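Have a look at this one.
One protein chain omitted, others in place.
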Amino acid sequence: MSAGSRLENANPVIFQRSGERLLTASEEDEDVHDPIDDREIFDLIRSINDPEHPLSLEELNVVEQVRVKVNDAESTVSVEFTPTIPHCSMATLIGLSIKVKLLRALPDRFKTDVHITPGTHASEEAVNKQLADKERVAAALENSSLLEVVNQCLSTRKI
Amino acid sequence: MKETLSLVQKLSAHPDSRCWFVSWNPSGTLLASCGGDKAIRIWGREGDSWICKSVLQDGHQRTVRKVAWSPCGNYLASASFDATTCIWKKKNNDFESLTVLEGHENEVKCVAWAPSGNLLATCSRDKSVWVWEVDEDDEYECVTVINSHTQDVKHVVWHPTQELLASASYDNNICIYKEEDDDWECRATLTGHTSTVWSLSFDAKGQRLASCSDDRTVKIWMEGSESRQSDVSWKCVCTLSGFHGRTVYDVAWCPLTGALATACGDDGVRVFREDESADPQQPLFSLAAQVTKAHNQDVNCVSWNPKEPGLLASCSDDGEIAIWKFHEED
């Protein structure tokens, strides 16, 4: 963030982070199969950095566990995210970061759909259509300046 | 008489990357593939199996999205996200880069040769379709830039016999172009799909056009009989819905058998047969065969061999090519 530029939303509402998932005995048991569940997917995306604020998507309530749906047996994941303001120009970038994170972190059998929470963004349909177009996503990720921002969102923050 | 798709061979074509497209040469002896690894591979049959004959690298800086053979089979055109189209010339068993067509502002998404071999069409995310003319000295010249779509143009395809061009777009529409007084114009806009149209295919005679879309349907369009001289009019005569679980990325009409194959984002490859008894104005298609897990990931392309009936190639995001045989069950 350069000093001169202004943030679109300088004082956003901050939400509490959920604690670490508690370890259960069955997770430590070699023989039990742990299905991939909503919380596991949520854990993948909640720590993604917001492109503008030194905060995670979870702290800005952009992602919530209730808006994550996974069906392990059918290999489908659907995530809805909520931009902090309806005209947020970062919506596509945030969606792309979520999409890329899931592509990198999930087995490739999964079909992932990333959408804006209905009714929360002015260009909801356009953004959804872009995120669903894998050709555009592939081309975007070959654009090094865009990939740089996405990678920063996906990096463990160390400044 | 039940028909089925059986796997002939799987090829790891573009490892650690996706395979976007496959294309047979006109004699059906070679298959070209391209992908996210920026490479083009040429496959040929040796004994019972298909093997990689050559790799065309260093032509493109980014993903190679589509490849197309010239009708004579001596040239190969490749369209890339690096905004260029490359023309390769076949020399003995190798290919050399002949020329690079530049002009599109960004990703070139498709390239196609006209049946005469004198014209080449390209389309891009810059919303335009370009037509290039080729002379005897292998010189290429852009003759027209058409901006009929409002969003990126995903696919272009030529009519099998006439100089008629069709394009499919992210704006959900299909456009049909014809040359008029040295200029190419959009003569018809086919609306009906409710999301991105990914691909198009003419039937053998060119009377009908199949389109496939992100709306999970395939539509069959037919040229209207009325007002034939000047205006072109196409109407949707059939919609195949309920068969596909996700985006349909490609559709291919076999020029030899009339079978219609689709490539789908639900990992499946399907073949449809037309009910020959139905009214040609209201055709009926039924699912003849399908492989639901044809690939491990999205199927991007299906392509019928132009000489060997029932031989089908498909390719996928998992980087693999599959060769199938569509035949009657034993």
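The chains carry the letters A and B, assigned in the order they are written, with residues numbered from 1 in each.
Going forward, a residue touches a chain if its C-beta (ideal position, glycine included) is under 8 Å from a C-beta of that chain, and two chains touch if they have at least 3 such contacts.
Operating definition for what follows: contacts and distances are computed from a predicted model.
K.L.:
As a check of understanding, state which of "Protein wntless-like protein", "tRNA-splicing endonuclease subunit Sen34", "MMS19 nucleotide excision repair protein" or "Signal peptidase complex subunit 3" is the UniProt name of the chain not shown.
P.N.:
"MMS19 nucleotide excision repair protein"
K.L.:
Specify the residue from the set A:Ser18, A:Ser89 or A:Asn151 that touches the hidden chain.
P.N.:
A:Asn151
K.L.:
May I ask which residue of A:Ile36, A:Ile85, A:Ala122 or A:Val137 touches the chain that does not appear here?
P.N.:
A:Ile36
K.L.:
Could you please point out the subunit B residues that touch the chain left off the display?
P.N.:
Listed in rising order, the touching residues are 15-16.
K.L.:
Spell out, residue by residue, where the missing chain touches subunit A.
P.N.:
Residue positions of subunit A that touch the missing chain: 1-4, 7, 10-16, 23, 27-28, 30, 32-34, 36, 40, 43-44, 53-55, 101, 104-109, 144-145, 147-152, 154-155, 157, 159.
FYI, only the chains that are shown with their structure count from here on.
K.L.:
Using mean CA coordinates as chain centres, what's the subunit A-subunit B distance in Å?
P.N.:
Using C-alpha averages as centres, the distance is 34 Å.
K.L.:
Could you please specify the touching residues of subunit B with respect to subunit A in the complex?
P.N.:
Its residues touching subunit A are 18, 36, 62-63, 65, 81, 106-107, 109, 125, 152, 154, 170, 195-196, 214, 246-247, 265-266, 296-298, 317-318.
K.L.:
In the complex formed with subunit B, which residues of subunit A make contact?
P.N.:
Going through subunit A, the ones touching subunit B are 108-109, 111, 129, 132-136, 138-139, 142.
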